[in-house]
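The excerpt is restricted to a subset of chains, each kept in its original location.
To keep things simple, chains are lettered A, B, C and D as they appear, and every chain counts its residues starting from 1.
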Amino acid sequence: MPQPNHISKLGVPDPATLDDDLRAIWQKCVDKLGFVPNVFSTYSLKPQRLRNFMATYNEIMLSDSGLSKLEREMVAVVVSSANRCYYCLVAHGAAVRALSGDPELGEMMALNYRVAKLDRRQRAMLDYTWKLTTTPWLVDDADRAVLRKAGLTDHDIFDLSETIAFFNLSNRMATATDMMPNREYHRTNR
Amino acid sequence: MPQPNHISKLGVPDPATLDDDLRAIWQKCVDKLGFVPNVFSTYSLKPQRLRNFMATYNEIMLSDSGLSKLEREMVAVVVSSANRCYYCLVAHGAAVRALSGDPELGEMMALNYRVAKLDRRQRAMLDYTWKLTTTPWLVDDADRAVLRKAGLTDHDIFDLSETIAFFNLSNRMATATDMMPNREYHRTNR
Amino acid sequence: MPQPNHISKLGVPDPATLDDDLRAIWQKCVDKLGFVPNVFSTYSLKPQRLRNFMATYNEIMLSDSGLSKLEREMVAVVVSSANRCYYCLVAHGAAVRALSGDPELGEMMALNYRVAKLDRRQRAMLDYTWKLTTTPWLVDDADRAVLRKAGLTDHDIFDLSETIAFFNLSNRMATATDMMPNREYHRTNR
Amino acid sequence: MPQPNHISKLGVPDPATLDDDLRAIWQKCVDKLGFVPNVFSTYSLKPQRLRNFMATYNEIMLSDSGLSKLEREMVAVVVSSANRCYYCLVAHGAAVRALSGDPELGEMMALNYRVAKLDRRQRAMLDYTWKLTTTPWLVDDADRAVLRKAGLTDHDIFDLSETIAFFNLSNRMATATDMMPNREYHRTNR
C-alpha cells in the first residue's frame, strides 16, 4: 500500500493565496532546497503563527551559541526520538547527517543516542535532553550542576534548554497535524 | 525556612541595561499588573528570544480563536499539571481564576481536571491535552475524530494543539531555569 | 459551568440519623471549624469505619512524634500530589499554609515539592515519600540507610512511613467516592 | 544463603513488655493460628497504632458486606500484586487458598489475575482494583458506572474501594519495614 503523501491532516491553503512575504520565503526555499518544507505549509493555515514559528526556529537553531549547529540538531533529534515524532526525526535526522558528514550519527540520534561515541560534554547534554523531555518534573539543581561540571555555562544551559523546549513544541504540532516530511529528506546524505 | 525568591537560576540582567523596546514593556507591565512577570525577566538574558516568546505567546493566547481565552488558559494549566511545572501552574492558575471568576476551577485544572464539571467539548479538549502532552506518540486519526465529533473545527484543533505545544515549551523553560512565579499570583482572585 | 458541590458520589446519610457520638463530633467540628469536613460525611455511610478512620487519623497526625505536625502535613500533601488527589490536596494544602504561615510552601508541596527550599532531612523525607508512594516495590535497605543518614531514628521512619501509607489509603477513598473538599479550605491562609 | 528471618527492620519490642490487651491477643493468635502474625509484632513498636490497625482490618475484612470474605482477600492479593508486596502476597495468598480451597486461584491472584476464570462482576472488581491502585488519578464516574453495571451497589463500591485503599496502606507499611511473613503461610493449603 503506498504510504501517505498528504502534508497535514488539518488542511493546507493554496500557496498562491499567501501574503507576499510568505510567498517570497516559499520561493527562497525552492531555490535553496528544491522544495518548501511541509512544516511551513502546515503552519501557513495561520500565517502569523508561521511567522512566529520561523522567527523562533531561526533564532534557536541558527544564531550564535556555545552549542554548535550540529549539537543543536543532535538535541533536536534526541527530543524527537523520545517523543517518537516522525516528521522531526526524518527532517532533523537529515540535518545531522548533513552537518556531521556521518550518516550513522544521524541514525544513532534517532534510534537510541546511548549507542553513540560521544565526549562527556555531549553525553551530559543528551542525557539532560532526555530527562527534560520525558520527566521535566524531576529536573532540579542537581541536573544543572552536572551540566556545569561538564563545561556548560549558564548561557549554554539556556540555549540547550530552549532547543529542547522548542522541539517539545514542534514535535507536538507535527504529531497533532500528522505532518508528513517531504520525501527529499529521506535520501539526502546517506 | 523561607521559600526561594530568586527569579531564575541562570542569571537575570539588570533591567536598566535592556533595550528601549523591552524597557517600555517592563514599564507597561508595572503599570498594568504592578510587576514584571518573572518569565520575561528570565528570558531577558537573551533579548531576541524574549521578543519571539512574547510574540508567540500573545498570538496563541490572545488572538481570535474558536477557543475562548478561558479555555486556552485551562489548557495551559492542564499541560502544566501533567508536567508538574510550578511557575506555569501558579501564574496560569491565577489566570483561570481571574477569567472564570471561579477559584475552584483554577484549583481543579491544576490538581486533577477530571474532577471538574465540564461539557463534553471541554472534556474532550482536556483529555486530548493530557494525551498530546504525556504520550504524543500515541496520538493519531482516532484522536482528531473524537475532537471533531465534540464540535471542533480543523482551525480549533490547530489552535488547541498549538496551545498544548506552546506550554510544553514554556513548562520546560520554567523548569530548566527553576523560574519562580511572582508572589502576586498566589493571592489574586482566591 | 458551576463546579460540583456534592459531598460524595456514593451517597451521604442525613446527619440527624447518626449515632450520638458522631453527632457530638459533628457539633464539635461546626464549633471549631465552622463546618463538618466532607471526609467525615462521606465515611458516615459506614459509621464504624468512620470511627476507625478518625482514630487512625488522629493518632498519625496529632500524637507525639519525631516529625512535627507541619512535616506530617507536608508528607500528606506530597503523597496526594503524586496521586493527584483533589480532596486531600485542597484540605491538607490548607493545613500546610496554616501551620507554616507560608502560603507558597503549601502550593509547592501540592504542585512539585522539588522547587521548595528544604533542609537535607526534609528533602530526604519527601524523596522517600515520593518513592514509597509511586514505586513501593523498589524501596529497600538503601532507602532506610539514606533516611538514617539524614538523621531519622527507627521510630521516625515508622511514623513517616505510616503517614505516607495512610494518605495512600485516604487518597484512594477520596478518589473512589469523588469526594469534594469543603469550599472553606480554598480561601484560608492565602 | 539462608533467607532472612527477621520480623521488621525497624525493631520489635519484647512481647512480654506489651500491655495486657495486646498480650491477650498474642495468646489468642498462638491458640488459633499457632503463631503471632509478623504484622502485629511489627506494629507493636507503636501499640496504639497496632490497636487502630487491627480495628480497621477486622472491620474491613471480617464485617458483613456485599463482598464475600474470599472476594475481599482476592482484592487484597491483587493490590499487593500491583505493588509487589512480599509480606501481603504470602499472607493473603494463603488466605485465598484457604477460603477458596483452590490453591491455583491464590497463585493467579498473586501473579497475574487476568489469567483466572472469573465471572463478569469479579473481573470488573479486580480491573477496578488494579486501576485504583496503580493510576488512582484516572478513576472517575465512568469507572463507577462500570461497577454498577456489573451489579455492585454503592455500599459494595464503598467496601471494595476501602479494601483496595487499606491494602495500599498495609503494602507500604510492610515494604517500609521490610516485614517478613511468618514461614507458616508458605506451606498451608497448597
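Everything below uses one rule, namely that a residue touches a chain if its C-beta (ideal position, glycine included) is under 8 Å from a C-beta of that chain, and two chains touch if they have at least 3 such contacts.
Treat the numbers as computed from the prediction; the structure is a model and nothing was measured.
Participant: How many subunits, all of the same sequence, make up the entire complex in this structure file, 4 of them being shown?
Facilitator: Per the structure file, the complete homomer consists of 6 copies.
Following the convention adopted for this analysis, only the chains that are shown with their structure count from here on.
Participant: Counting one step for each move to a touching chain, how far apart are chain A and chain D?
Facilitator: Graph distance in the chain contact network comes out at 2.
Participant: By label order, what chains touch chain B and chain D together?
Facilitator: Both chain B and chain D are touched by C, going by the contact rule given at the top.
Participant: Using C-alpha centres only, name the chain that sits farthest from chain C.
Facilitator: A
Participant: Distance between chain B and chain C based on Cα centroids, please, to the nearest Å.
Facilitator: Once rounded, the distance between the two centres reads 29 Å.
Participant: At what distance in angstrom does the C-alpha mean of chain C lie from that of chain A?
Facilitator: 43
Participant: So which stretches of chain C touch two or more other chains?
Facilitator: 84-85, 112, 115, 178 - these are the residues of chain C that touch more than one other chain.
Participant: How would one label the connectivity among the chains shown: line, ring, star, complete, or other?
Facilitator: Contact pattern: none of line, ring, star or complete.
Participant: Per the touch rule above, enumerate the chain pairs that touch, sorted by label.
Facilitator: Contacting pairs: A-B, A-C, B-C, B-D, C-D.
Participant: Looking at the complex, which residues from chain C come into contact with chain D?
Facilitator: 9-11, 45-46, 48-49, 52-53, 55-56, 59-60, 63, 83-85, 132-133, 136-137, 139-141, 144, 154-155, 157-159, 161-162, 164-166, 168-173, 175-178
Participant: Could you pull out which chain A residues touch chain C in their complex?
Facilitator: For this pair, the touching residues of chain A are 137-138, 140.
Participant: Any idea which chain B residues touch chain D in the complex?
Facilitator: 112, 114-115
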